[in-house]
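Starting off with a structure, shown below.
The complex appears here minus one protein chain, its other protein chains still in place.
We just call them A and B in the order they show up, numbering each chain from 1.
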């Protein structure tokens, strides 16, 4: 690890007592309270996350159907899964969905936060309007979105009846575009929480830096772009990790809005895993899907997280 | 932070035309966010006959609160006809402890991992954060078997444990990214004065943590309140959570649909979460401002 300014240097101590963690000469003793403090969480995570992930990895290599069966079949489940059109569609959707959902939600969340930060009147009611979607069950908001986006009942019908005959908005009924309709509702659901994370961060930005930039003659847009946004980077990690996790877990929304249709054009790996596990009695393949999701998550998130940690260490 | 240095003051749009634009953009965003709510409220106020005959989206010709009344205390969910009202208590006794516990543990983890950078602290942090991405459908069976082995099968304690553990990656992430901005000098100084790990935590860290604690509470309470997968697997009959009861009310596949009831029920089920937002909302943004911790 790099030289962290945040590191508590335990060694030289005027009074010698140094609290509990300064007493020990060995590293272990010195850090004992911190270790002790995180150990319940760590133990729980090792069992409930990594233990179960290992279980899943094992099952993905097994012949399990309805109940776990520990006879190994090698990579058969993975081969069969990657040979299935349904999985290929789901995996493709995940890439598109994650990219769009994360980027658009971050952008909309940041935009809302910046707008709300302009000393607007009615900030509290506005904030609640942007937050409420997270509170209401997706099983039902998904139905409302389904109706709104269906050209026969929702926005398109409304615009046409209002006199705009050529208006078309039919993403949800077309296989090629249905995933964008899901993105719209998913952004709606989480942008409010992300904007609150950003709003909080914005209000913690060092005023001196902003003042200096303004005195240098930077306009508001430049000030945001080159001073304020870089300063709230930690909020981007929180929001980014959160959104990637939500993207991977998006389930109810798809089930309620499109039932994975048309056909299975809006299937996602999460719905695939569920269907294989509980509807089609293919536990082995479900596990293979779950492991693939984890690998996908690790590939997109790990480099970023490690890079970010290095950077914050270096500060 | 002195008021004259507030960055939002420094960059706040002042010209009338710009401010007008600002409100227009906020208005459009607001409409986008409110559209589904409008559909839901309007639907919940229409009689079901009207929805069937006049179409699913429409301005009510007859206004009625029947659906709201039914959803609260009359609608039949399987063999019990008491609406959603009996299930709120079940959700509260699970969501409140799990939210508080996961927030407290997240704070302790964030503190230990940023202010006591023992060897491997970053690696542990990465290990914990990766837990955010575990596909929970895949681990339902080992989770059920583990709870059963712990003697917690089919009990609210099992659910509290599950929600706490799977919330930890997120709450730890929140607190880590908050504490990373807290100047270490404060901790070091307290340390010099002989304060131990827990005293520094409770006397120095906790008082400045309210803002992020509120973020964590909002996040966890929302997530736990609406959780279905574990909620449905680990509760039975009368001890079901509101979300499970709501699902049973609205998510029928072969039964007759009562869309007005569905909408009213989902709005009623969301009320406790909205109350939490209102309760902590002001506190948490003002708190964050007061915290004014450098990023």
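The rule is short, and it goes like this: a residue touches a chain if its C-beta (ideal position, glycine included) is under 8 Å from a C-beta of that chain, and two chains touch if they have at least 3 such contacts.
Keep in mind that, in the parts below, contacts and distances are computed from a predicted model.
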item: "Response regulator receiver domain-containing protein", "Probable sugar-binding periplasmic protein", "Secreted protein" or "PucR C-terminal helix-turn-helix domain-containing protein" - which is the UniProt name of the missing chain; value: "Probable sugar-binding periplasmic protein"
item: Candidates A:133, A:151, A:204 or A:220 - the one touching the absent chain; value: A:151
item: Residue touching the undisplayed chain, where the options are A:52, A:97, A:274 or A:309; value: A:274
item: Omitted-chain contact residue, chosen from B:144, B:192 or B:206; value: B:144
item: Residues in chain A touching the chain absent from view; value: 65-68, 80, 83, 85-86, 146, 150-153, 170, 172-175, 178, 255, 257-265, 274-275, 277-282
item: Where the unshown chain meets chain B, residue by residue; value: 48-49, 52-53, 56, 76-80, 97, 101, 140-141, 143-145, 147-148, 150-155, 157-158, 160, 229, 232-233, 236-237, 244, 247-258
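The rule we apply is simple: only the chains that are shown with their structure count from here on.
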item: Between chain B and chain A, distance of the C-alpha-averaged centres to the nearest whole Å; value: 14
item: Parts of chain B lying in touch with chain A, wherever the complex brings them together; value: 1-2, 4-13, 19, 22-23, 25-26, 29-30, 32-37, 39-40, 43, 55-57, 105, 108-109, 111-119, 122, 124-143, 146, 162, 164-166, 168-170, 172-174, 177-178, 180-181, 184, 187-188, 191-192, 194-198, 211, 215, 218-219, 222, 225-226, 228, 243, 246-247, 250-251, 259, 262-263, 265-267, 269-270, 273-274, 277-278, 281-282, 284-285, 288-289, 291-295
